[in-house]
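As you look at this complex, bear in mind that one protein chain is not there, while each of the others sits in place.
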Amino acid sequence: MLESRVTLQVRYSETDMMGVVYHGSFLPWLEVGRTTLLKECGLPYREIEAQGFYLPVVEVGMKYLKPARYDDTITVITRLAERPLVRIRLDYEVRRGDELLVVAHTLHGFTRHNGGPARPPAAFTEKMRALFAAKKH
Amino acid sequence: MLESRVTLQVRYSETDMMGVVYHGSFLPWLEVGRTTLLKECGLPYREIEAQGFYLPVVEVGMKYLKPARYDDTITVITRLAERPLVRIRLDYEVRRGDELLVVAHTLHGFTRHNGGPARPPAAFTEKMRALFAAKKH
Amino acid sequence: MLESRVTLQVRYSETDMMGVVYHGSFLPWLEVGRTTLLKECGLPYREIEAQGFYLPVVEVGMKYLKPARYDDTITVITRLAERPLVRIRLDYEVRRGDELLVVAHTLHGFTRHNGGPARPPAAFTEKMRALFAAKKH
Partner (left out) sequence: MLESRVTLQVRYSETDMMGVVYHGSFLPWLEVGRTTLLKECGLPYREIEAQGFYLPVVEVGMKYLKPARYDDTITVITRLAERPLVRIRLDYEVRRGDELLVVAHTLHGFTRHNGGPARPPAAFTEKMRALFAAKKH
């Protein structure tokens, strides 16, 4: 399993009139989590796009356990439990210290810039193979 | 089953650098769907809040089948399949004409403005009972 | 002077913890205004981009007179006071019925998809000439 952690501060713009963070504001945070995980894997998403691929979201699931508030310090933990073959599943915990606020998952598939589905780029597959092989030992 | 339909035009701000609608931009659209359904039920959400209640999202699920694009005309179909008792489950289809773009659901529970969970307001329960009774006949 | 009007309903996602519309949420509304004006001029922005041009914002000014609230019906009035030569200046009023909520302006310049500044597309210049000539009579 690969895991990354990233910390962020809640912005005022991310709240709504309930006085807490808008439920939709968590999606960009999950994305910050993914960006961090891929970068730590040596596969920055910026380069994936530069090579002609996209990695769109095909499914999202989120459970909201506790609200987040303006100026809270939030940790997003992103996990890749299994070596991705065609689809990539990521699992997330959004925390404020010891408190678990949201659990979520996203599912992704590679596409080409012209829109059609695609196999993962070779560099991606190779790197993932190496990272998961290293984890086993 | 109660159902409502609402139409919207995709805004430029709702796109991202993939050239299509950002996956998170669909959540505000689902909300436009809920706002419409509740208003058509004679239970405008604005009044629910004015009476001291909130109806936060406790769960979201979304599957992305096809991308939406800037300036597309989008229809959000919102369905309440069963009379809500404590939790409210809503199902959504996001369409562009005949094309199904996203299927989604949200789950909601009432809370009081001080944050604690609450039973639905009496007016809500009564209205839902009446609407679902009328549907049966 | 060319002018267009478009109506929208305030979304919950557009509010913040002050209980009113987030000041940044007005920018997408101005964009809805521009989209409408250009479409009514027979110059849909979608086609401008399809022809290889962008029309980015180079300056924004906004004055906030009164707050907007969730579920309000808002009118955005967009005005093009002078025939655009290189730069395009648009003026906006955001209203709720008779109440003026925000006055704003934006300034735009054409660029090519490769990023460099550009003269307006010929079709744009021609159409604007025709529309402003028609106004004079």
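As written, the chains take the letters A, B and C, and residue 1 is the first residue of each chain.
By definition in this document, a contact is a pair of C-beta atoms (placed from the backbone, for glycine too) under 8 Å apart; a residue touches a chain by one contact, two chains touch by 3 or more.
Since we're looking at a predicted model, the values are computed, not measured.
Colleague: Hey, which of A:Gln9, A:Gln51 or A:Thr73 is the one touching the hidden chain?
Modeller: A:Gln9
Colleague: For chain A, which residues touch the unseen chain?
Modeller: Chain A touches the missing chain through residues 9, 11-14, 27-28, 31-32, 35, 44-46, 70-71.
Colleague: Residue by residue, what part of chain B touches the chain that was omitted?
Modeller: Touch with the absent chain occurs at residues 12-13, 15-20, 22, 24, 70.
Colleague: Going by the touch rule given at the top, which residues of chain C touch the chain that is not shown?
Modeller: The list for chain C reads 17-18, 23-24, 27-28, 49, 54, 56-64, 67, 115.
The rule is short, and it goes like this: only the chains that are shown with their structure count from here on.
Colleague: Indicate, using Cα centroids, the chain positioned nearest the centre of all protein chains shown.
Modeller: Centre-most chain by C-alpha means: B.
Colleague: Could you state the distance in Å from the CA-based centre of chain A to that of chain C?
Modeller: 34
Colleague: From the C-alpha centre of chain B to that of chain C, how far is it in Å?
Modeller: 29
Colleague: Using the average of all C-alpha atoms in each chain as its centre, how far is it in Å between chain A and chain B?
Modeller: The separation of the two C-alpha centroids amounts to 25 Å.
Colleague: List, in ascending order, every residue of chain B touching at least 2 other chains.
Modeller: Answer for chain B, listing residues that touch two or more other chains: 27-28.
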